[in-house]
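Excluded from the complex is one protein chain; the other protein chains are retained at their positions.
The letters A and B name the chains in turn, as written, and every chain counts its residues from 1.
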Amino acid sequence: MMEKVAQPETLEHSEKKMGGWVKRFSTLIGLILICLVLTLTSKYFLSFENFISILLQNANIAILAVGLTLVILLGEIDLSVGGVEALGCVVAAWMMVYGGLGIIPSIIIALVASTLCGLVSGFFVAYFRFHSFVSTLAMMGIARGLALIYTHGASIYGLPDSFRFIGQGSIGPIPVPVLVAAVVLLLAHFLLTQFRLGNHIYAVGGNIEAARLAGINVGRVKLIVLSISGFCSGLAGIIMASRLNSGQGTIGETDLLDAIASVIIGGTSLMGGVGTIPGTILGVLIISVIRNGLNLLGVSSFWQMVAIGVIIICAVLVDEIRRRLQEKER
Amino acid sequence: MKNISKTFGAVKALQNVNFEVMPAEVVGLVGDNAAGKSTLMKVLSGAYIADQGEIQMNGKKVHISNPVDSRNLGIEMLYQNFALAGNINIYQNIFLGRELIKDYCLGVFKILNKKEMATRSVDLISRLKIDIHQVNKRVKELSGGQQQSVAIARVIAFNAHLIIMDEPTANLGIKEVGRLLDLIRRLREQGISVIVISHRLDDIFSVGDKVIVLKRGKRVGMRYIKETTEKEVLRLIVGGEEGEA
Partner (left out) sequence: MKKILVIAFIVLFATVSISFAQKKEFRFGMAMQTLQNPFYLSMKAGAEKAAAELGNVKLTIVGAEHSTDLTSQVKQIEDFIQMKMDVIGIVAIEKKGIIPTIEKVNRAGIPVITVDTDADGGKRECYIATDNVLGGKLGAQWIEKALYGKGKIAILEGAPGSQANFLRMEGFKPEIEKYKGIQVVSSLTAKWRRDEGMRVMNDIITAHPDLNAVMAMNDEMALGALEALRTRGKLKQIKLVGFNGAFEAIQQVYRGNMAADVVQYPERIGELFVHWAVRIANGEKPPQDLPKTPTNPPTVHIDSGVAIVDVPLLQIKVGPAFKAIGGELKNYTN
């Protein structure tokens, strides 16, 4: 019931969901159970406004999770998503306030900058055999450092009024960030299931040697995927700039954790090769609902950290048990 | 292949090896462990690039710097570990790297033509008389034998002139070995050359036209099957001298 009321993205995707229903079932059941518990314990949970609020608050995480899903499918990781998000936020704001540029050019420049970050990380991973952990860890520091430098640690304010529409406006009952997230999720799903690149991503994640021997340009795939992740991070940052009506260099630290948690809970394996966008959507929903529910119950942030850690363990455990059961059947 | 040399660090995997194969010929490539058999063939399939030497096809020099070049020349290789990605399905593996696409919006969007790939895969598999029913099953869910069938389907799917098989009979039972050797004979009848790397001389003698022996990275001999015996080849493998053609 809850799904039909307020998750437009999931509705659109149920047509596009292919095989793997059984696998995804357990995550879905988990989500429904959590919602049930929260409905019983907090009278503010089950309402249309609250669901819209949940979607709005986590739209940027959903976008980060898209980039991360692609990266993790390759068997790599991107630790820079939070830092690049902050950089995107700051660059967009800076261009509008000090650069004197219009909204659209500022957005474009911010997206270019963040995609560039992904490109640089990807370059070292693809052609210099850097481990993505190393490359993106470095980029995280660089991006965040730059973001803090340009804001002097404070914030950039005085953004044009019309810019607020992106983060604070709605089309009908649906907030703009949610629509943006929905579009990004859809595009990513399309990419993975209908395009050659998607196939190649799965192949590289599943067996990189086989992919290479099949003639796939593995380096180029890694480069492209990490650039996409940079783009997504920047996009999330731009949305946050509008939501906060300022350029903040400090955002994104918890977002990194939430995004990775979402992807893992959604069934994407850190080994690579296994995972889907619908799964990630479920993962984002679970994280969002937990945070919201705990807030509504007045639980401190510290317990939220614990809760998310526990959910990650449960999700991966369930996955592992299911896998072993499957192997036993054969 | 002329004067092919390849070194991995301190190891001289291949030293000035010559290798030739005629159209519609089955050649056995034999030798002890670390003789360089797989390495030589991987140079031919584009997985490795030789440090020295050249490759000619029909008298003309060709450059093979990656697997795509090799395939474009009509060379396909069946690797020892199959080189399949277990997390994707059968037809995705068969068409990996050369997926069939259909155009949308006047070629602006090129999306995967899954129906066609599935159909062709089903066709291939039935031609090979393999017992697999759903081509959209993930490869890791298949048995070892079925996985090899998928790999075999892949090498014959693209009109190759030359097929290389690396230890194809290694893990097969008697009946399956027989089926594979039959397949090799059928390929030869269609004018396709096959190079078979194998430890099992009786298999080579069963289908081969000639056999080339490598020892420690060097070629130590070539014999036409009709003119030699297993014992002689064995002797070459174990204690042959270099320089024999």
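For the reader, a short list of remarks on this structure follows.
In this text, a contact is a pair of C-beta atoms (placed from the backbone, for glycine too) under 8 Å apart; a residue touches a chain by one contact, two chains touch by 3 or more.
Worth saying up front: this structure is predicted, and the values here are computed from it rather than measured.
Although it is left out of the displayed model, the omitted chain contacts the following shown chains in the full complex: A.
For the chain left out of this panel, the touching residue among A:Gln57, A:Ser170 or A:Asn217 is A:Gln57. Screening A:Leu116, A:Val218, A:Leu244 or A:Leu270 for touch with the missing chain picks out A:Leu244. The set of subunit A residues touching the chain not shown comprises 44, 47, 49-50, 53, 56-57, 151-155, 157, 164, 167-168, 240, 243-246, 248, 250-255, 291-292, 295-296, 298, 300-302, 304-305.
The working rule: only the chains that are shown with their structure count from here on.
Averaged C-alpha coordinates put the centre of subunit A at 42 Å from the centre of subunit B.
By the touch criterion given at the top, residues 19, 194-196, 198-200, 202-203, 205-207, 209-216, 273-274, 330 of subunit A touch subunit B in their complex. Subunit B meets subunit A in the complex at residues 45, 47, 66-68, 71, 77, 79, 82-88, 92-93, 96-99, 101, 110-112, 136, 141.
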